[in-house]
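The complex appears here without one of its protein chains, the remainder shown in place.
First chain written, first letter: the chains are A, B, C, D and E, and each begins at residue 1.
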């Protein structure tokens, strides 16, 4: 663990960290999250896909567009021209949809926040599209899965954080 | 439970639901969510607040600004001029910060999504401000707590959804 | 025909027209436009829909989100909280897709520009999704179809403008 | 013609194409489009320019600003820092204004969509500024004129697409 | 003078003030500001206007569009659908341009910040358009001139604030 929160200046106020001299490298981040719902809601989403009224298609567009808005929403984030965003869905056939997002860039800082925001907005769009039939949905288990590139190197998420 | 996903048109494609004739009423929504972290990270956030390098102050501004961006991020959301947004923080003194958001409007549709997005962005900003010391943070338990106003009436979240 | 361009002030410079005292009424506008392409491109879009790689689903989300951005893109447009947006697609089974957009509000000004912008962005998203296989697509025939509500009353587009 | 729509992933869902390893090169794109109107409307625009109430000046600012918003409006577009945008107007002295847009960058992907969106928003701004006197204007003939740079090389638009 | 900063909640953190129950009334605000420059720069702006290369036309569009972005830039500002924005320029024929902005709405809160932001962005656009020939320009004297409507009533700016 490093010693300090880097986002504060000598007045102990927030700043956008200076990355001017960091190296341009390939950077990739994957993040995940899930939404749990009433089994009948998942059934409806499945039905809809077959009939082309596709909740997940809308959610996916929302997630990709959100990744591009990261620096406008997260105050200390640098603008990063992303070179790739890909979103996958899976579900447990009962009551939970899992969203996995992969984000890539070739830039001076990483894209963890971009991947996490895309996960959040994808999940929230599913909520929005289905809220008329199920307001009690639960969004959870959002975390970085893996990231690579940059000085801090490779990171893999462990369920039990090391102490 | 109602019978249909309202966000689809007669071509089974997504649309923005027609709310032209819905009544303008007071509407309020509260949502919650939490972020778990290494105990040393929470300690650092506590220290920072005392020294004025305030992670939560930044996160809170981010959350309030995000609430105003909801219709730009969630594809089928209507633009709603919000009349109030308030964010509260609490923590378990060990490893978890809880965010509670209250959103109000006087409009033709509800503000559940606004409250949930504010929760998500507030939590993600905490992650962003602290990621240099702790990339393994987990965001979870994001859900609507309560909403009131509008035709669908009063909703209170129950841990165990009714069947 | 009225006598003047309303968007200019007493310095003959552009202004946002004062609509403070106009009545809040139901307003609706429909607009249309089309994109012509290589027959093989339309075939590919048809195939994709069947296989779920749905160009039109993405274009439609883009069009709806664009309608909400109108006042940020068209300098003298007022911000209008839209109450409904619906987009339909049809094609001639050969080489042309037609997009029809319906926009509604209950406000002091009309939503013609919102409908037209949604048409444009929907068409351009189709272009973007297919440009790897067909850069020579042509976007044309974009016009208001009909509008109602407000002081200027009912308007229906005629192919041959009256003189 | 290439074989596939590149914007879909292995779930046949939309993705932002991975351009991480594409070369940074000079890229330029020109696009065009036109708006037809009542002859009296074009006369009014001409008069306005002389008197400084300049419809085209507003439209041009709108077009340049829109080019910079492309990745926020077109879902699968990459953010591209543009290095130059230039818009020219011409008209047939009767009833039609033509808009030509040139966009440049030095980046890993092309700027065709940026040029086309700038054309569209420039034309729509002319419509908006004049709609009080002429709602029947027609926007048409929007297409890429020429593009250069990148792996797909040089493209020139032909009125009759090759079969 | 009232007793408290209204933008803080019971945790002494910033909130968006609750205006749910405030009355919808006509509200108007005017603001002003100026930019001083090298006399040769003002001469060049004057020349440009005559030749149609109009710095002020661009600045004015920027100011109007900025007024509409106020709630996206100023964290605790409510979104207000503006009903009119008008910008006037005057200069002392030597080295200073003055910008005056009038903003109107019919809403639950005032538009002072919208008017002030429009002044700032109009002035900064003049700076941007001329910075190649004069980087030493000075922006100053930005203040509210007058506002009316709402519970706080009529306000007129006095050079010497009362004690």
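Here is the rule we use: contacts are C-beta pairs under 8 Å (C-beta built on N, C-alpha and C of every residue); 3 or more make two chains touch, one makes a residue touch a chain.
If you're wondering where the values come from, they're calculated on a predicted model, not measured in any experiment.
Enquirer: I'd like the shown chains that the missing chain touches, ordered by label.
Expert: Hidden chain, whole complex, touched shown chains: A, B, D, E.
Enquirer: Against the chain that's been left off, what residues of subunit E make contact? List them.
Expert: Interface with the chain not displayed, on the subunit E side: 1-8, 11-14, 33, 38, 40, 44, 48, 51-55, 57-58, 61-62, 65-66, 69, 72-77, 112-113, 116-117, 120-121, 124-125, 127-144, 147, 152, 155, 157-158, 161, 163.
Enquirer: Please give every residue of subunit B in contact with the chain that is not shown.
Expert: Counting only subunit B, the missing chain is touched by 49, 52, 54, 57-58, 61-62, 65.
Enquirer: Contact with the hidden chain only, please: which subunit D residues?
Expert: 26, 56-57, 60-61, 64-65, 67-69, 79, 81-89, 104-106
Basically, only the chains that are shown with their structure count from here on.
Enquirer: Minimal path length between subunit C and subunit D through chains that touch?
Expert: So the least number of steps between the two chains is 1.
Enquirer: Rounding to the nearest 5 degrees, give the angle of the rotation that lays the CA atoms of subunit A over those of subunit C.
Expert: Between subunit A and subunit C, the superposition angle is 180 degrees.
Enquirer: Which integer distance in Å separates the CA centroid of subunit B from that of subunit D?
Expert: For subunit B versus subunit D, the centre distance works out to 37 Å.
Enquirer: So which stretches of subunit C touch two or more other chains?
Expert: 11, 13-14, 52, 54, 57-58, 61-62, 65, 69, 72, 75-76, 79, 81
Enquirer: Once you've mapped the touching chain pairs, tell me: line, ring, star, complete or other?
Expert: Graph shape, chains as nodes and touching pairs as edges: none of the named types, so other.
Enquirer: Which chains touch which?
Expert: Listed by label, chains in contact pair as A-B, A-C, A-D, B-C, B-E, C-D, C-E, D-E.
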